[in-house]
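Apart from one protein chain that is not included, each protein chain of the complex appears where it belongs.
Chain nomenclature is as follows: A, B and C, assigned in order of appearance, with residue numbering initiated at 1 for each chain independently.
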């Protein structure tokens, strides 16, 4: 089982290790710096951190010695924006969207057969790929040039963004991408062409005639089962969806208690029927139901869910768990999640019981075992 | 001593009362709604709450029965923006500023001799006044029409805003206003004319030649001593300043440990030499120094400061206290402060010892005894 | 007559059942609805009378184009949806 947790926060990266006395913060990396995303690359042990300096832009750093030292590497950069293009791609409220890296919202390792390959999801809506551990980056042009891209809208943020990249462990050219708001995009040729026409996902924030258009969907997070990559779980803006055919068709799981709203989802690495969510009251409210922090778990592919609350605060607790703030380790037994208000909990038994690791951290943006 | 605390947060207003068993949350008002500002009006017992609905705009509510029920009252509204005016007032990064109420950043009661008078500080940069308990509001035109207004810049936020309104308890026409970024504005005729030329305040974020121009200053919060209204304390973006002549001249208090940076300040209601601050590492970092939450107190007008930490988290604590999140009651003995990450602490003895009231609230925007 | 429907999320703040109203533009239709429900206006339009930044209006299937003037034409049996955008939460 994994004995290390990385927590990327608005004010530093926390390295938390499990020793004889239990879990403890060992070190703060980039103290007081805003880190939006972190990736421990299991292929070569490298660590990647995306710092979002409010004033100085987004900078990527890599460590090749487990965090002892960090080196700034190249950040993904958008190509030159054509003259007049800013009249073509605007937010729905009329602001021109600049081709400028605003946020790294996802970092994912390529397949085991493509060492050094990284994927990076960003705001505004750019999917980047590196083939050399972040020395150079390339914007995926087939997606960027798709006519649909100019219709993408923001979800959660003003700008559209890419928050989920799932590389099929059996086929590195098969990549599933989650975009808010542009639904699920799938490539089977390593990014040369994209399919955005899955069926069954439903949005309740558009006129009923458009509810099932995939391009308008707001998946908050996508999780792919390593043991059965055709199984995908989606925590969506207005529901939970599951696909067993790689995203061609989606089934909505209705009536899940206490709520179908949330941001995060993870799936058991060996069991495609087991997944975890951190629910909250629906969209406009975004607080834990009844002020109680809980995790929900299904073991039967979403037919039934169990609400897990042992060890979690059950009174006047308003912690919200964002998209990348829930993780499961490679055994499927150990879970960790962190909150917008700086709390962090770990479970050693699939969520049956939780232990508080911290209550005064900065807002947490990403937690990762590794 | 005050036995009630109101905490306005991103997700509801919490009413906290002191009973036999100590402090406890009695009720959540406006559950899950964003409340940017709250005012218990000691003159008539009314409560005012400014809700900032992300989608539906800012709405003011009043309760005349201590919070049992609330009624929506009129929100301050900007006058019709003249055609082409948006080309004249822009953020420094070039975005036109719309005349639209974006945030209520301050609510203050008028003097004891003007029942029903309220002042409201807003983004973008509008100072509003009501003479009828919020039934109608008027934008202060002498300030709004000042040529200097078009040079105001954002501080903390993209838009300039008014966060502090101090009404002299001995003279209701004497009002001191704090603006980020436009320094301190003072009227002695109830708002007909304004003085923005105080001396001695210093900004370290402009060229040295402009460092002492009052109009470019970023006071984070102003506190006026009720017993001696000529004494003003300012927690500023790069320091702590004090005036003993009503804001004509300011003295910078240098070398205060652990830091001169912070957002909040309160002054003892009866002793102009006693004030409290919640320090943090300077501007770009904004975390408690060494991860230790502390309050600083001076009793000698700023000559010396004591660091108060008993009962506050002293390890890996990253709570930040915003402008309106520190309050002192009318005796000067009881203090309360709340953090961006949902913690709340109270002291019964001027800060010598603190007790934790909550650790899992939403981000806190304002705390008020009353 | 156009039929105007409001997002459920608005109902928790102000009563706004579906409403029918005449009008050649979105502005005309909405002003008639607001005439019977004045408090609703400020929840949908900002201080300058423009659609609030994080709101969307659909006329049938189309997203409103003129967010400040609300001059988009409305057909005789149009369905107008006043929705909240996914950003701004």
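We adopt the following convention: a contact is a pair of C-beta atoms (placed from the backbone, for glycine too) under 8 Å apart; a residue touches a chain by one contact, two chains touch by 3 or more.
None of these values were measured; they are calculated from a predicted model.
Looking at the complete complex, one finds that the omitted chain is in touch with A, B. In the complete complex, the hidden chain is touched by one of B:54, B:116 or B:156, namely B:156. Interface note: of A:21, A:54 or A:255, the residue touching the hidden chain in the full complex is A:54. Although one chain is not drawn, the whole complex shows that of A:5, A:46, A:101 or A:177 it is A:101 that touches it. On the side of chain A, the interface with the absent chain consists of residues 53-57, 59, 72, 75, 77-78, 80-81, 98-101, using the contact rule stated above.
Counting over the whole complex, chain B has residues 91-94, 153-158, 180-181, 205-207, 209-210, 218, 237, 283-284, 286 touching the chain that is not drawn.
In the analysis below, only the chains that are shown with their structure count from here on.
Taken as a graph of touching chains, this assembly is fully connected, with contact between every pair of chains.
The centroid of the Cα atoms in chain A and the matching centroid in chain C are 34 Å apart.
In chain B, the residues that reach two or more other chains under the touch definition are 55.
Those residues of chain C in touch with two or more other chains are numbered 9, 54, 84-85, 88-89.
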